[in-house]
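The complex appears here minus one protein chain, its other protein chains still in place.
In this document, chain identifiers A, B and C correspond to the written order of the chains, with residue numbering beginning at 1 in each.
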Amino acid sequence: MLIKLVKDTNFNEIEKFIKNIEKKGFEVTKNFNDNIKILIITGNTEKIDTDYIESFDFVESVKRIKEPYKKANRKLHPDDTIIDISGVKIGGGNFLVIAGPCSVESEKQIIRIAKKVKEKGASLLRGGAFKPRTSPYSFQGLGKKAIDYLIKAKKETGLGIVTEIMDKSDLKYFDDIDIIQIGARNMQNFSLLKEVGKTKKPILLKRGLSATYEEWLMAAEYIMREGNENVILCERGIRTFENEIRNNLDISAIPVIKKLSHLPIIIDPSHAAGNYKYVQPLSLAATAAGCDGLIIEVHDNPSCALSDGAQSLTPEKFEETLKKVNKIREAIF
Amino acid sequence: MLIKLVKDTNFNEIEKFIKNIEKKGFEVTKNFNDNIKILIITGNTEKIDTDYIESFDFVESVKRIKEPYKKANRKLHPDDTIIDISGVKIGGGNFLVIAGPCSVESEKQIIRIAKKVKEKGASLLRGGAFKPRTSPYSFQGLGKKAIDYLIKAKKETGLGIVTEIMDKSDLKYFDDIDIIQIGARNMQNFSLLKEVGKTKKPILLKRGLSATYEEWLMAAEYIMREGNENVILCERGIRTFENEIRNNLDISAIPVIKKLSHLPIIIDPSHAAGNYKYVQPLSLAATAAGCDGLIIEVHDNPSCALSDGAQSLTPEKFEETLKKVNKIREAIF
Amino acid sequence: MLIKLVKDTNFNEIEKFIKNIEKKGFEVTKNFNDNIKILIITGNTEKIDTDYIESFDFVESVKRIKEPYKKANRKLHPDDTIIDISGVKIGGGNFLVIAGPCSVESEKQIIRIAKKVKEKGASLLRGGAFKPRTSPYSFQGLGKKAIDYLIKAKKETGLGIVTEIMDKSDLKYFDDIDIIQIGARNMQNFSLLKEVGKTKKPILLKRGLSATYEEWLMAAEYIMREGNENVILCERGIRTFENEIRNNLDISAIPVIKKLSHLPIIIDPSHAAGNYKYVQPLSLAATAAGCDGLIIEVHDNPSCALSDGAQSLTPEKFEETLKKVNKIREAIF
Partner (left out) sequence: MLIKLVKDTNFNEIEKFIKNIEKKGFEVTKNFNDNIKILIITGNTEKIDTDYIESFDFVESVKRIKEPYKKANRKLHPDDTIIDISGVKIGGGNFLVIAGPCSVESEKQIIRIAKKVKEKGASLLRGGAFKPRTSPYSFQGLGKKAIDYLIKAKKETGLGIVTEIMDKSDLKYFDDIDIIQIGARNMQNFSLLKEVGKTKKPILLKRGLSATYEEWLMAAEYIMREGNENVILCERGIRTFENEIRNNLDISAIPVIKKLSHLPIIIDPSHAAGNYKYVQPLSLAATAAGCDGLIIEVHDNPSCALSDGAQSLTPEKFEETLKKVNKIREAIF
């Protein structure tokens, strides 16, 4: 932690401050010259709030030198994390494809689509039961019933299932779910993060619409600190000034997260684009950039979908996309 | 709702689509000429997902013409909402000042600061019990105990109290709280919004870091739709490309929200700035722009605060700020 | 153009307004019902300022339905534009690789690097002569002299050359340049756009850091309107809230621009990333997403580069990247 002091300052106060910090077990180094006065604090500085430091009058600014996340940090865990999801692996070179409709609409619908996405090459089935919708007047998902239908689809096809949790009180319904998804809007719902951190289930942690890489990894840290290190990061587009597409897929997140963390990262091109026309090029781009998997919305009748039909691929288009994804992986990895 | 069709399109399909929409009780008008083909749908279009419309192949783009929020909409409720908080009013010309520390740290601390902010002119006391912190290694608040201390401070001073809820399972502790705060990170925690919507308590709804005005009003709509129309909007800075200050206070939110909605809007200059030096100018700016109140962090020993000390005003500086706020209100309103 | 009128409005005024618009040769359709009042104007509406329309008191809001660009619009020119750059082609399936140092530093340096990038597979040589630098204290480029060195490198290697123009008064030095580059900071330097529009040279038009697709295509329109339709668009990262990398490469720009426009689009992964470590994954992602080419910074001694050394690939790393780029293209196109 680097502290820049204001120009004309009271040295007695600073000495008191330094002693105080040292007493707590940190090391402090002074770099004072005529132009600039700097303190460097080393040790477990993730425990020090920069806000606390900034509140002293003799402090001009504070910058962290060390990342504030530990369990998610690649420096402390150089090897890729590999997560086993009911026999299917992700991370360390294993590529995972999750597909299915935005919402579970009926038992028939989810079983029918599950069979199709399995046939076309998906390893896991997705489907929304509890749906976070911007408008209270939009379809909110079938809830508990949808979870039952997903479990039936799992029995019929053998595909593991992925679905989103919106509130910790619903966790009791997730026993047979293979990956619990935390949505972008809940990325900093810390109560929920702590609760899923107490399970052993793989957690799919979507990046918030305007979350920095550091905030995203700190959200993973919340889960990991409770004992659950099975976190899969998922980039799904960020909010920018551009409105021609719904969100801008942050392709740089792939190499940057791979550098900062050992956790696997997958891409959701469907929510980023908000339009099925862009799903294939974004899937191919993400694959080429080195992501560990994809989560793609597939519906056999997009125009009848109760939500997000505009961004769903047909099973045929999904199959074509997956073939190209595999070709890229064979060509360069 | 305006639908722009693709250039070369199948008219049979469109006629089928139109009939289908009309059957649901909407009115459809066609505007077709050689250059451009447009459909306009009128009626309760907030019930139609634009995603649903976009999923048809003959649709090029969809734009809403009418706002998707109803209960929060100024057009349908032209008069300012006035909310009564245990005898103190906000809205319709009533100005509300909320002050207190970021976190409740002890019974003594909160009672001591409550007395000071009351003496200096605050109408309500704020203090964090459950604290949403980016890092799991930061102080997370005293929780239930802090609520008890707040209630004691209320008894001692008569000030109504404002504190944040982070999870709906904690609602049972909020019986004696006068305003329940929903934090920026939970603005789209829809489970929580619905739950507080079932109470009759005034709700302070902070704007998410990258929430549009429309999304913010839709979050208010979630609360209002459940029967609780006592929603106070709170702008606390948005996330932009600029990093010299923590967030950019969106001053335009004040006149724009006043135009779009009848709900009161207050400003949190402390969280926006993240630095006490900017709290006074931002408070004065917000007052001059016509907001309905301010929520300001005040601590009598900022350097000892367990969180966010850097953004806290001393009681003296708070008093000075409030005097200027009042002078501006006298001068122009 | 869609005009939404305010609720209670004076019909005489509106009728006057409509007649006035019709007199100018536009067609106006009314869609009035109890809930909402809309006018739709059709014709060459790119000639109407939305600002002009919004200035009337009876207007609530205005939205364009038709894109305001014509010459750059795919709808009016369905076929891909193919540009011939001294025998090398781009667009319509032709892929272009431009490489070279950020700045021309000496005759020797540029000739030496030109030979290397040619050997490794580049089709054109880049090198900065006039350098736009954030700081006046940074190296500003060798100017005219650098252009002479570039021309010598061209003679030695046969590679066409690409360099940036910063001011229209320098255009006289660009006679032997094969592609004139307009930098991101000058994307809306309209004087410069008009001037290069009067030449017949291919123009590489970089996207501004926070330019929308529409503004970018309107900048192309400025060039094309003067008679020069040889515009190559170049995405080089946009400004967002994330600061771990210099800019966020907007990968979605590739499929979106391909839909909106017939102009070729290339990607500059070096400036987007600002760090050589991310150049390869971004290059591969861009290729897979379907771009028409890449412009990559290559330096044989990055640590001695006078500018932007941190983002330069070595010739060896450039060769490896290009091999993977070609493998992807063979696999999926």
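Observations on the structure shown:
Criterion: a residue touches a chain if its C-beta (ideal position, glycine included) is under 8 Å from a C-beta of that chain, and two chains touch if they have at least 3 such contacts.
Keep in mind that this is a model prediction, so the values were computed, not measured.
The chain that is not drawn here is touched, among residues C:Arg225, C:Lys259 or C:Arg329, by C:Arg225. Between the chain not shown and the residues C:Glu22, C:Asp49 or C:Glu316, the one that touches is C:Asp49. Contact with the chain that does not appear here is found for just one residue of A:Lys63, A:Lys108, A:Lys172 or A:Lys200, A:Lys63.
Where chain A meets the chain that is not shown, the touching residues are 2, 4, 7, 27, 29, 31, 33, 35-36, 38, 40, 42-43, 63, 65-66, 75, 210, 239-241, 243.
In the full complex, chain B makes contact with the omitted chain through residues 210, 212-214, 238, 240-245, 248-252, 254-256, 259-260, 272-273, 277-278, 281-282, 284-290, 324, 327-328, 330-332.
What chain C contributes to its contact with the hidden chain is residues 46-47, 49-56, 68, 132-139, 166-169, 185-186, 188-192, 194, 209-210, 215, 218, 221-222, 225, 239, 274-276, 302-303, 305-312.
Note that only the chains that are shown with their structure count from here on.
Centroid to centroid, with C-alpha atoms defining each point, chain A and chain B lie 26 Å apart. Centre to centre, using the average C-alpha position, chain B and chain C are separated by 39 Å.
Within chain B, contacts with two or more other chains are made by residues 210, 239.
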